[in-house]
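Please see the structure below; I have some questions.
Missing here is one protein chain; the remaining ones are kept as they sit in the complex.
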């Protein structure tokens, strides 16, 4: 069990010493929703604002030079973190914007473009998608006449790939699937999916919100076409996300947001575009947040993504074992650690998730309850909602022990 | 001359004590591009991250409650600042996104909606628009078959409204105009424009990027339909902008970005929307930035927007007088202080703006050079670009003296 | 803030044995409401006769707070005049928004005062209001339909 030095990591996160209700301590098990931020990230943002703040790419003065260097340096850091080329990385405000960017850009494509969709074309998703990787595609389908089809999820919370060849068919233009489910913890087998996607000439979009922060992801090795993730789930600031695309795609895609800094030349009635990534970054960008995200990724790199993964794997194993000793508690998702990340959703017989969450909160334990922005998956799993605990580098087995105790206390409290 | 206590204001801005090239001091005259940030804003962000950080609206736990309260509190602060109702205020990443939101939402409207555009419909702009309030409309026009028409700009840098009744015609569906030009400093006369817009049944979109930070703007008093501004130009963080719309419009508009938190209910093939403003805020929002922006607006309110306006007015008057003593320097824009803000664009005979900016930079003076994202206006004014000085609360007359000296030095240096 | 201030005995009782939780086949108006942040759903039927609410019945899934609150609401509002019910509803909504500063008027709210503690847990206010808002919506719709006819 290659554990991290969690005690010393905890010290880097100011919020973890916050006093909770009744002066208790914070047991943060909601990193799947958003992660906490180490001091170094807050410092990077503050330094940007108090030493280099200026509009990037727009001035000849010293601050503008420094701001541009900081911003472009952040881009290089992100690129390196996911194994991409630097001009393939686009800063957005969130994974949600990144996925919308792809969908709208495809929607803006002129007929004849490889990204243009027509009635009869198919967009393939899965039943475990987050709303962010579902609704933008529904809307694109509505606008273009394309159809949504999807991989079902098994009772064990795995993608059912048995019909892969008919689900991903020659009509398929886009396959958009999550790397790791934010509800089930399931890590999806990308190799077969990506291969089949490319065999039919479609593009593969990876929702990497729950993977990039938790284990090493290399876009080139995965062979995918597009990827999206959010900075705030990867120890970074709110207000920054990443859109990555293969450069050849970025070159031929239409822009999404338009305005300043993404142009080559402009008249009153027409405009031409700057090369990628600038084409996709209209307006004064989220510079401080980009710099903060780079600091977060540097922090993760220093720890080592392999260690992060091993740590979460060990925690998950420990938690699954503990859960198996609980009475009347069901895990929604895989109960083994095979291809599974540190997200555990569960239900407690006789206690609504909201009530369970409330009791845990009383003990300083922060979990998420509800449908986790994956409503179709809830229906499929026959639950109204779940309680979800999710782990990160600042969690240790004592946090899991507290969770288990909290669940037992809830059962006692509600007399179930 | 009702000046502010600039010496004490300067102390609130850490970057203003930065050492520049050759250990000189910073004379920041580029607030039109982005403003500097007072400590209180950086502190508000840090406090959010280190005491309340959690995904808003998504958890029953204490942090999520506190984060939601901070975020919704920020919304109330913004609403109050611009005289809006709280549920009319939408957090975006920038003014650029806000304007794209309106344009895409209109583009997503179903036939029959009052926001749907058809071939022959007109979108009215002006020749002084920033690319952010130009290209999104060009793109909307391309997608719908609508036409772009515009108000010309006079040689004195004012809107030429003489043909207002034919430019805003019964074919007009949208009028989108800037409150204050980011190049000329011109403040546009909204009353006549808004009246004519409503007379023909169109909606009025105000680009308030250069007004909201600099003088009191009340959306209800102006009688407009939509407004956009960026936090980073109003002492706030990067990565946050505001979209405001009349509630009745927001109710009937289609969403733009789709994903988590903006839904009412979701199946694999369909979704329905939450009421505004949630409908327009997909994904985990830029919470810390919203909180930072609220702190910035509180700071401005404490100073008093009337005082901010008077201060900038006085500075502009002082600067225009000083400029009039310079040889071979032309102001691009109004040379009087009538309906004019603290932005002065100029050209120096024989010196390209880029070279002028470089010499000023050598003296620690940060100005912007180039087309200022208003390329059509440059052509109209027959210049390749200009050098632009823009003022804010932390500037005083000594900054303007330094600028004037810098220009004279540049003329000597380049022997013109 | 203690858990017990939220989960009063009365609430847990109503949760375990909810009143009027079985949709009646006859009604003036039926509505379906959801709480989008947690996925809880409710279907509610209301019967309006003249200026009286003669029946409220409902079904749905939700947490103890939403279930108990709906149970208490239905018991409290059946058999009263519409005006009076709307006044009670107003009173209850204010209690929910009181951030713990009010304890509720037992004369007016009866068992519903047990929900006063909810006002200190902002995320739970929507739970407590789910059934009440469904009642308000159904009744308003029933009234405007009668008007339209009448």
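The letters A, B and C name the chains in turn, as written, and every chain counts its residues from 1.
To be clear about the criterion, contacts are C-beta pairs under 8 Å (C-beta built on N, C-alpha and C of every residue); 3 or more make two chains touch, one makes a residue touch a chain.
The structure displayed is predicted, hence computed values, not measured ones.
Here is the thing to keep in mind: the chain we left out touches A, B in the whole complex. Which of B:169, B:265, B:358 or B:397 touches the hidden chain is settled by the complete complex: it is B:358. Contact with the chain that does not appear here is found for just one residue of A:155, A:264 or A:321, A:264.
Among A:69, A:199 or A:248, only A:69 touches the chain left out of the display. The omitted chain makes contact with just one of the residues A:10, A:25 or A:57: A:57. Within the entire complex, the positions of subunit A that touch the omitted partner chain are 57-60, 64-65, 68-69, 261, 263-265, 274. Residues 21, 352-355, 358-359, 362, 369-371, 375, 378, 384-385, 413-414 of subunit B touch the missing chain (whole complex, contact as defined above).
One rule holds in what follows: only the chains that are shown with their structure count from here on.
Computed from the mean C-alpha positions, the centre of subunit A lies at a distance of 38 Å from the centre of subunit C. In terms of their C-alpha centroids, the spacing between subunit A and subunit B amounts to 31 Å. For subunit C, the set of residues touching two or more other chains reads 37, 121, 124.
The set of subunit B residues that touch two or more partner chains comprises 58-60, 64, 261, 263, 265.
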